[in-house]
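The structure appears right after this line, and notes come after that.
With one protein chain withheld, the remaining protein chains of the complex are depicted in position.
Labels for the chains are A and B, by order of writing; each one numbers its residues from 1.
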Amino acid sequence: MKEIITLSPGFSFSYSGRENYIIQIPKESEPMTIEYGKIYGIQGPNGSGKTTLLNVLNGFLRPTEGYITYYNTKTFNISKRSFKENVTVIKVANFLDGVRRLFQVPILADDISVLDSMLLVKRNKLDERFWNSFNPQKLILRLINRAKESDTEEAKALLKEFNFNDPSVSNSTLSYGQRRLITVLQMIFSDATLLLMDEPFANIHDDYVKKIKILLKLYIKGRNRSIVIIEHDNNNMKDFVDIIWTLIDTNITVKENG
Amino acid sequence: MELILSLVTKFIIYSIFLISLNNLMIGKSGYWAIGHICFFYIGAVVTGILSVIYHFSASLIYLTFFIAPLISSVIAFLLSVSTSRLKGDFFMFISISIAILCNVAAEYIAGPSGFSGINRPAGLTSDISILSVSIVFFILTIIYVKNFNRHPLNRIYSLTRTSEKSAMSFGINVLRNNVKIFILSSIIASISGILFAFYSTGTDPQRFSLNEAVILFALSIIGGIDSIKGSIIAAIFYVLVIYLLDSLFSGVSDIYATKIASLVFGLILILAIKYKPNGLFGKRKI
Partner (left out) sequence: MFLELLKYGFVFGILLSLISLGFSLIYNILKIVDFSHTDRLTIAGYSFYILSFHLNIFYSILISLCITVIFTIFTERFVYSSMREKGTSALMLTSFGFSIVIQSILAILFTSEIKPTNIIEHAISNTGFYLRELILIPVSLLFLGLLTLFLKKSKTGISIRAIISNNERALFYKLPIKRYISIMFGISGLLAGIAGISLSISNGIFPTMGFKYMIFSFAACIIGGLRNLTGVVIISILLGVLIIFSEAYISSLASEGMALGILLLVLILKPNGIFGEKLREI
């Protein structure tokens, strides 16, 4: 099974319901897929629905016609929604656990440290059980044997590479560019199956962009992972992306890079 | 001596309530729960109902420590489910309305002057014993909140407060987390209400009105949101100001003491928002 997500032929989305389609895939064309180990780039003029497409892939929006399949499980089929399909929606929620999304505007909680916001991405479900917060013993034990320290060290090393020398500093002290950088680093640090990134290289220094590209290539290499990015800069597209989706006049055209 | 004992007991009980409001409810979930006082009231009134209406015996009255938190957590659950629809001021409104409805319902059950003559439970008949139980509970609450602040959960709530959408895209179940923190803080608030009812052996509706809700809410902003030190200082301040106003106007009229208190705290709330949005010890702005 190579496909993570498939958009069916005849897939379309519009905010108003029927007409005014923002995204459309012609009925006679091939289904659009996201496969493991590949990097996808979305390009198109401003207002052509790039972010909307990302929202659809993220499960925030439902298609107006057609359907999306996650791991070959059909979901969100508006025209024939049955009890069975509602069940698969729940499965999709589980799947979406493995998706990380980079928003255009960096969203960071102001009252936690840089290191904490990195650790937030690689979450340990057991640690986050609410009942654990009643149990100081467990916390003390964890502080003593430092079992989870590998994550922390890894995050610190990654931050150091991008000149965040003091990881315990609060997010509120960062500039806009640094905030963007942190949100991109969160993506790299995560262990998600699919990264959806809205303009990852905007507002970031060129040297860092090179490093980030290498790290993202490493992120998917040999693993069951893939990346979708929106990018305006054609140079970034050329040397980084495997498959280009071009959005013009609501239609999506798929093209291999190179 | 008796005066100091009563002031200290009130201070401890109000600290517990303020910590549940300030450090758990507002501090973690980020919702402006002005009506949080209804959980305090539920604790007190349920104790009154069990003791005065159903005549529970001195040992059976311990059941109130289960029943009152249960009722308040049901209401907290309903309230927290509404957060999936209501944001900001809408939530504030619903929270206030629920507090008002609880108040009216309690007036319907207990009459306009509230319950009086609540039995203290066996083993807790003296003021000192109630004070010591309150202190134990107070210390446990503080330890728990401090523990929570170091826990990985803290950063999850932090992100959720900043942006629910972002939190959802990180795979965080926002609604479930809200339900948990609402129920937890309501349970702590209702236990402080039970202690208050046992201490004062009555439920004076004056102490649970909307005015009082605003005063306590203003106090948590003055002390600084999500600051334990702030909550404790605010509780001391509250107990002292109420004591002073009560003794100043004790002969004149009941209205003056409560109304001047709410006037003062209302003004302090506005001025604090304008000139000191961090509060005394808080790091977070309103």
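Here, contacts are C-beta pairs under 8 Å (C-beta built on N, C-alpha and C of every residue); 3 or more make two chains touch, one makes a residue touch a chain.
Small disclaimer: the values here were computed from a predicted structure and weren't measured.
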Full-complex touch with the removed chain, picking from B:Leu7, B:Ile109, B:Ile260 or B:Leu280, is B:Ile260
Among the options B:Val8, B:Leu60, B:Met92 or B:Leu175, the absent chain makes contact with B:Met92
Touch with the missing chain holds, among B:Ser20, B:Thr162 or B:Asn211, for B:Asn211
Contact residues on chain B toward the hidden chain run 32, 34, 82, 85-86, 88-90, 92-94, 97, 100-101, 104, 108, 165, 210-211, 214, 218, 221, 255-256, 259-260, 262-263, 265-267, 269-270, 273-274, 277, 286
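Simple rule for what comes next: only the chains that are shown with their structure count from here on.
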Chain centres from averaged Cα atoms put chain A and chain B apart, in whole Å, by 40
The answer for chain A against chain B in the complex is residues 58, 60, 96-101, 103, 107-112, 116-117, 119-121, 123-124, 127-128, 130, 132-134, 136, 139
Per the touch rule above, chain B residues touching chain A in the complex are 143-144, 147-148, 150-156, 158-159, 161-163, 165-166, 169-171, 177, 180, 226, 283-284
